[in-house]
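Taking it in order: structure first as structure tokens, then the write-up.
One chain of protein is taken out of this complex; the other chains stay put.
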Amino acid sequence: MNNSNTVKNKITRTKFANFLGSMAGLFGLIIIFSILSRAFLTVDNVISITLSVAIYATLACGISFVLIIGGAELSAGSVVGVAGAIFCVSLRAGIPAWICIIITIGCGILCGLFNGFLVTKMHLIPFIATLGTQYIFRGATYIISSGSSISVREVASEGDLAGLKFIGSGKILGIPMLVYIMVICAVILTIVLSKTTLGRKIFATGSNVEAARLSGISTDKITTIAYMFSGGMAGLAGVMLTTRLLSAQPTAGTSFELEGIAASVIGGVSMMGGQGTIPGAVMGAFIVGIMRNGLNLLGVNTFWQQVITGVIIIVAVWADIMRRRREASKK
Amino acid sequence: MNNSNTVKNKITRTKFANFLGSMAGLFGLIIIFSILSRAFLTVDNVISITLSVAIYATLACGISFVLIIGGAELSAGSVVGVAGAIFCVSLRAGIPAWICIIITIGCGILCGLFNGFLVTKMHLIPFIATLGTQYIFRGATYIISSGSSISVREVASEGDLAGLKFIGSGKILGIPMLVYIMVICAVILTIVLSKTTLGRKIFATGSNVEAARLSGISTDKITTIAYMFSGGMAGLAGVMLTTRLLSAQPTAGTSFELEGIAASVIGGVSMMGGQGTIPGAVMGAFIVGIMRNGLNLLGVNTFWQQVITGVIIIVAVWADIMRRRREASKK
Amino acid sequence: MGEILRMEGISKSFPGVKALDNVNIVVNSGEVHALLGENGAGKSTLMKILNGVYAPDEGKIIVKGKEVSIHNIKEAQELGISIIFQEFNLCPDLTVADNVYIGRHKNKFGFVDAKYVEKETQKILDRFKLNMIKPGDVVMTMSVAQMQMVEICKAMSFDSDVVVFDEPTAALADSEIEQLFMVIKQLQKEGKGIIYISHRMEELSKIADRVTVLRDGQQVGDPFDFASVTLDELINRMVGRTMEDKYPKHERKIGEVFFEANHIRNKKVNVDHIDVRKGEILGIAGLMGAGRTEMARAIFGADPVSSIEVKVNGKKVNVGSPGQAIKNGIAYLTEDRKNEGLALRLDCEKNINMASMKKISKYGFVINKTAEENAKHYVDALSVKTPKLGQLAQFLSGGNQQKLVLAKWLSRQVDLLIFDEPTRGIDVGAKFEIYKLMNELSDQGVGIIMISSELPELLGMSDRVALMHEGSIVGEVIAKETTQEEIMEYITGLKTKGTEREGNE
Partner (left out) sequence: GCGKKAADETTAAKKDETTKAAEEKTTEAKKDETTEAKKEEGASGSKTIYVIGKESQYNHWLCLQDGAEACGKEKGYDVIYQAPPLGEVDIEKQVSMVEAAIGTKPAAIVLAPNDTDALAGACAEVQEAGIPMVLVDSKISTEDYDCLVALDNEKAGADVAEEIAQRIGGKGQVGIISAVPGGATIMARENGFINYIKEKYPDIEIVGEILYSQNDSSKAMSQTYDMLAAYPDIKAFYTTNTPTAEGIASALEEKGLGGKVLLGSFDSSDTINGYIQNGTIAACSVAEAYNMGYESVAQAINLIEGKDVEKFVNSGNSIVTPANFDDEHIQELLYPFGK
């Protein structure tokens, strides 16, 4: 028993160390900005940061599933767009809002299924498959919305509108609803990934697909499920964005996938598969979000912000690589 | 001698078969569109297709180098942007146009060098490295151009302006200058790739980096060179775009990298490295360009065009995979 | 001791090869059944059939009296048959417990019962007294031997009745082998049947009960008790001919020392001195993991070292990278030809010319005719079986792939060739050709370092044999004047000598 305890400690310690890596970056940013700007550590600003990060973080959680399985996901942004369009169109059809939400997430999952099909059955490499669907889903968005933005105010019934407004910009205990949604999703996905057999299978497939297959895991199925998770989360992100903006833009979500991938990777999810955590991905999204917010507060112009974003992606991933190397050489 | 001859013939035949794969797609499109639209096979339209494809094709040629080496190149579009800005800014500084062109291409090559450095020395995976530089170079574009579009008419001297106009929209024997530039580049890069030791080293590195290294090839150097080629071509594409529009916009080239990757991949360049040809990449660009043109002529709306682009990417790559499988099983 | 497994009349052909021809094998519970035979005799193929990786062309499998057909590893496991492959099937990012229970976690409503899995894994580990492994360790951070133990635990978690070990000691150090044997003895005590494949005759005497011998896909006689035969008789049955036949007779004209390497130091290697004469074949003997490959890679500049000094013809040269080593006339044939030797997706011609760019080009431009002629010359010289020069390397058989790698270095014409396991996975005929080639090269004055795990091959081919143990050269013997036993004593660390001699030079 004693023995098993130390074992647990070891696992916890390693995971904690990984977690610390991203945390260090996060706190570094927070400290710097709180020194530089008095407006940074105010309640209002903190809430506005969490709010601006919520959607990206939700998306990044889903994308992490695909990255952990060793895939790529370039279509997530387009799924966000298509989800928004589907959401508004189904609202317009007079369907109650909560059913619309389910339909929309369902469509996101279908998009993921399609990606999974291309990757596992048509044997396309994930980059190309999802690049193709990026175009397809974006095109679908335009077609569904007839190319114009759809106002939720116009398509939703009175009662639904109030509910959707509450989701998009309401608060409970001073914390925005979208943040709750993001946290709940992150918790659920964390549990799926770390506590369920599905999670183990996902890691196994991402770590060594051949070994996983030989051990009786239907890797094709697991891969497809990972894409479906990503699609579903992108669908949810689409709903969140739509309720926040109270309109569905045909261009909504453009290049969100890159932000999501960047967040995941900054948070320690490996693009080679087999490694990563959901809290890490959320933290990655926060690092990017806090940096943007801080630089805005400091009045750094948007041009330099782009440069700094790029630098942070590179430095974060590089630091991660260095840390892993050190660990590997230590053993 | 007899034996050696048949061997040679066989090699030629296989290469020819590969080439035919893309050609079939191209001719299929051409035939369909010439039946459906009378305007399609007119001299004017053909020239306008080549003209619209020229810049993408130039870019795709460079990107192919990186893909063949087994890398990824998400920064090419941003390099196009930064090149345009640098070109106009150096024109404004009163530097003669032809030197500006050299400077601009040089800056493109430097961008490639930086990508190569990140990949080979900092050991970042190419997707992340070039995603980071995508942000950095785009930010740099905004900073250099102070965020506004720069008109070549304003910044170039009288004499230079005429020259640049000629490059951008002049014709010799009825064929636009930009098309000549594209063809010359494609021919040079084809020769580099298929006739020089550098080309062989690039293929060797892309096919098996460890085997290449152990055969005495400095794979880090070769990888960096591939990125420099890509950067240089993106720089040139930036110049071409600027002379064509006679202005450099800070958003110029946005998402060109995806178009370039799509073109290369449709033309049979493998994203796993080690396979591909420049004529293939050019052909891929033409397939996309012809499709866009044809659909425009037929009055298909832009929304459906996006969907069709995605489908073509997927189908082209899938057909390529199938063909290779058949070949493998045939042997 | 009842029979638990019987394979009857098994035959299997691959395109061009009859890998197995009417093979029978019977395994009883509580016995270690050794399966012996030369490379390519068909041992692995037989075991893969047993585990459902390949389907047999003919024959049947009877498990505990019932005829079964096995289509995949999972079915085999469910029937109580497990295999431990030499190339591992573990997920490096997962923990030991997760790997052991991969794909079949005990679950409550889809949730992993981590405690249960860890406890069960711990039980298995305890059973074999593997207390240096913890269920929570991540596989990526473990040594090869530990990974193998994980594979064994995985097999045991199925409670298998038959456990197959395919060359398990290939990657193990001595102490680790001891531990493995303890585990095997434990299994034996529990009444399991064990099939054990190995090329190391010496270790068999410690555990093997009965033996089945395969030769070129055919069974040689009936199984017999291991104790009933001498080692010589055993080898005779395996090889079917005497040693003289196996290695081409050759008189070498050995010149003076032209290559020297001193103070080779890195994590795995600590070698003071090694030298090679013109036209000489220097064998390197050592157990797996002795650091032979590491030393060779260090000399070739393939891995970073903390110190090294290389002299060619008395002049100090720089070997900071493979490129520089090659420029100085040193070449290295890797042991892992698929991952490190060949560009599988390129054709034969490109592979052969990969290290000889200068030879086939002018001003950086490749001259196609020269390139093709050069490639063709070596394809003919080595009789590489390929339909065309443009054939992709991935479509050649293993032996022909090895010949391609050889052709690459022959084309480059270097002074020192380091062969790392040049005949691994190569059939008898191809081996003989490679030996002949080595002889021809030495005739031309090329110095050769040959790393091999097959002692007979080392004794048959080399002039001198340097002996490595745990990263150092612990002795040196003249091939003609030594025996396998003496070499074994050195490389297992029982005996050291000559280190002083080298130190004095």
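Think of it as A, B and C in the order they're written, each chain with its own count starting at 1.
Heads up, the rule we're going with is that a contact is a pair of C-beta atoms (placed from the backbone, for glycine too) under 8 Å apart; a residue touches a chain by one contact, two chains touch by 3 or more.
As the structure is a prediction and not an experimental result, all values here were calculated from the model.
Although it is not drawn here, the omitted chain touches the following shown chains in the complete assembly: A, B.
Within the whole complex, the absent chain has one touching residue among A:G25, A:G168 or A:G199, and that is A:G168. Remark: the omitted chain is touched by one listed residue; of B:I150, B:L164, B:I202 or B:M233 this is B:I150.
Here the missing chain is touched by one residue of B:L91, B:V179 or B:L241, and it is B:L241. Contact between subunit B and the unshown chain involves residues 37, 39-40, 42, 44-45, 48, 51-52, 55, 142, 145, 147-154, 168-169, 241, 244-247, 249-252, 254, 289, 292-293, 296-297, 299-302.
Residues of subunit A that touch the chain left out of the display are 39, 42, 44-45, 48, 51-52, 55, 142, 145, 147-149, 151-153, 165, 168-169, 241, 244-247, 249-252, 254-255, 292-293, 296-297, 299, 302-303, 305-306.
Following the convention adopted for this analysis, only the chains that are shown with their structure count from here on.
By number of C-beta pairs in contact, the leading pair of chains is A-B. For subunit C in complex with subunit A, the touching residues are 72-74, 88-95, 98, 102-105, 107, 110-112, 114, 118-119, 122, 134-138, 140-141. By the touch criterion stated above, subunit A contacts subunit C in their complex at residues 3-4, 6-8, 10-11, 14, 195-201, 203-204, 206-208, 210-212, 214-217, 274-275, 327-328, 331. Touching subunit B in their complex are the following residues of subunit A: 72, 118, 122-125, 127-129, 131-140, 142-143, 147, 258, 261-262, 265, 271-272, 302-311, 313-314, 317-318, 321.
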